[in-house]
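To start, I am sharing the structure in question, which I have written as structure tokens.
A single protein chain has been removed from this complex, and every other one stays in its place.
To keep things simple, chains are lettered A and B as they appear, and every chain counts its residues starting from 1.
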Amino acid sequence: MLPMLDFYRSAMRLSMLVQFQYRTANYFYMIGMIAEPIIYLAVWNVVATAQGGTIAGYDAGAFAAYYIVWTLVRNMNIVFTPYGWEERIRSGELSGLLLRPLHPLHYDIAFFAGWKVVVIVLWLPIAAILTWLFQPALAPTWLESGVFVVAIWGAFLIRMMFLWLLGLISFWTTRVAAIYELFFAFELFLSGRIAPLVLFPDWVQALADWFPFRWTFGFPIEALIGQLSSTALLSGLAIQAGWILVGWGLVMLLWRQALRRYTAVGN
Amino acid sequence: MSPSQPVVVVNDLTKTYQVPERDAGLLAAVRSLVRRRVRLVQAVAGVSFTIHSGEVVGFLGPNGAGKTTTLKMLTGLLHPTSGEARVLGYIPARRESAFLRQITLVMGNRNQLQWDLPALDSFELIRAIYRLPSNEFRATRDELIDLLEVGDLVKKPVRNLSLGERMKMEIIGALLHRPRVLFLDEPTLGLDVTMQRRIRAFIAEYNRRTGATVMLTSHYMADVEALCRRVIVIHHGRVLFDGLLSGLVEQFAAYRTLVVTLAEPSVHQVDLATFGKVIAHDGLRYTLRVPKVTTPHVTARLLAEAPVVDLVVEEPPIDDVIERVFAVEAAEAC
Partner (left out) sequence: MELARLIAVFARIGILNELQYRVNFFFQILESGISLLTGLIGLALVFRHTTALAGWTPAELLVVMGIYVLMSGVVQSVIQPNMVRLAQDIFDGKFDYILTKPVDAQLLVSIREWQVWRFTNVVLGLLVITAGLIWRQVELDLWQVVIFIGTLFCGMLALYSFWLILTTTSFVIVQIENLINLFEGLFAAGRWPVSIYPGWLRALLTFVVPVAFAVTVPAEALTARLSGATLALAIGVSGSLFVIARLCWRWGLSRYSGASA
């Protein structure tokens, strides 16, 4: 356990150093991402105004809070892209990782976790500007804040596992773009990314319960903006932990197959 | 471990790849998504050899001979199709942690270090990955820095280093965990001559100090000549030769080069041509190529019949020998 902590500490430190050097590029990237929630926010504001101020319990302030917190959660959600695996295999980077006595998943978790620390720091000024522009209604309790802080890391880990699973398909075929796009489309609607899940028909909300998506996106946001009861907050963390374990188990299972495939075929 | 103990044992190792066949046309392309037609290509076709502790062995062959495939099977990156490979008693394909901790694979032009940071930072990560005790790690690191004469370069971002300097950092990174077996795949690729010589000297010194076993592929025969007493030559996935480098020259060099310096220009080139093929001529110095078997006879005749001031018998350059090895093989294959 201790050597593992040592690894995570070293790897996260390294990635923080790298990403801090890339702060300009990081900023551009983050700013490019802000357009998406602002578009959603503008649309829902117009709709809410037309409907007398609120829809499904969300007024302008609540929508603003939802989509501003959204920007941080979205950043926490960015993990190693499944599109990157093809290049990883082709360039021989994977071979380099395999020569080391450590599961490659650890590298990705550690590097992206370190990156997240930089991202959170860079995000703060963006959040301040958005708050000034859109006047969110945000007054979290201590419990809500605490759950949020844990939940964004839970979200990060769940998405890390599931996008890893998706990326492992690259070991069998390189025609993956359509599969990925389908996955991302599902995620868009079932996670709460395009809109809070309560705005969807009941059957969609019921469907969302069967997928990990809402625990990577909607849950942390709703936790902070005060949409959840204490029970829902704590059980939400438990469900996140459950999905992390499921994801981990599936990754281990599929990874063994992928490796068998890789060492049989080479590259 | 006693010096005679085998470290790498390879027994009738084969590797067959399945290469997908693609037909032209849209329908075929769509069909290939579901069901692929494959062709079998045998990259390694029954290779056997044993390498003992402390040996430095050159692994030679033209592109596509199966060198890299063999190295990958020995480092656990590829599963053999059949046959057996053991390194330090481990089966590489199992990729056991204890095995990975004792080997290293260095590939020229591959970058494992963080591009934007000083190499020192990447070394620190390697320490954590291999769980090296801090004092031991520092001692090894400083020793390697010293041996490769990189000094303060370890504090400069890797992207600002020259190709050769970067390769030195790669090598340090690959050796921090003090591996007992080194697989070096073209470690001097693309480097200038001075840098090649440095790296060569380093590998020799490292082998001498630590007694590590080294298996090396290189396109530069100078690497092989300087480092390897023994060479294994493979071609079309088979071992063509396994033995001392001098033996290779002995076996495959079909001719010798005679460098003759004459006292006076009285003997014309035409006359010398009766002794052997004149391949170079500079003033009174002539270079002749003579078949190996007739060399003693020709030398004796030259000394008797021409005003020779100086005569040197040379073996042909190793590159030519290697080229000849493959040419012979190709001719036999026809």
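Here, a contact is a pair of C-beta atoms (placed from the backbone, for glycine too) under 8 Å apart; a residue touches a chain by one contact, two chains touch by 3 or more.
Keep in mind that what you see is a predicted model, and the values were worked out from it rather than measured.
Enquirer: With respect to the chain omitted from the figure, which of A:Leu99, A:Ala113, A:Leu165 or A:Ile194 is a touching residue?
Expert: For the chain that is not drawn, the touching residue is A:Ile194.
Enquirer: By the contact criterion defined above, which parts of subunit A meet the unshown chain? Give residue numbers in ascending order.
Expert: That gives, for subunit A, the contact residues 24-25, 28-29, 31-36, 38-39, 42-43, 46-47, 50-51, 55-56, 133, 175, 177-178, 181-182, 185, 188-189, 194-195, 199-201.
Here, only the chains that are shown with their structure count from here on.
Enquirer: Where the CA atoms of subunit A average out and where those of subunit B average out, how many Å apart are those spots?
Expert: Chain centroid spacing, subunit A to subunit B, equals 46 Å.
Enquirer: Could you list, by residue number, the parts of subunit A that touch subunit B in their complex?
Expert: The touching residues are 3, 6-7, 9-11, 13-14, 17-18, 21-22, 92, 95-96, 98-102, 173, 175, 260, 263-266.
Enquirer: Residues of subunit B touching subunit A in their complex?
Expert: Residue positions touching the partner: 17-18, 33, 69, 72, 75-79, 93, 95, 97, 100-101, 103-105, 107, 110, 112, 114, 116-117, 121-122, 124-125, 127-131.
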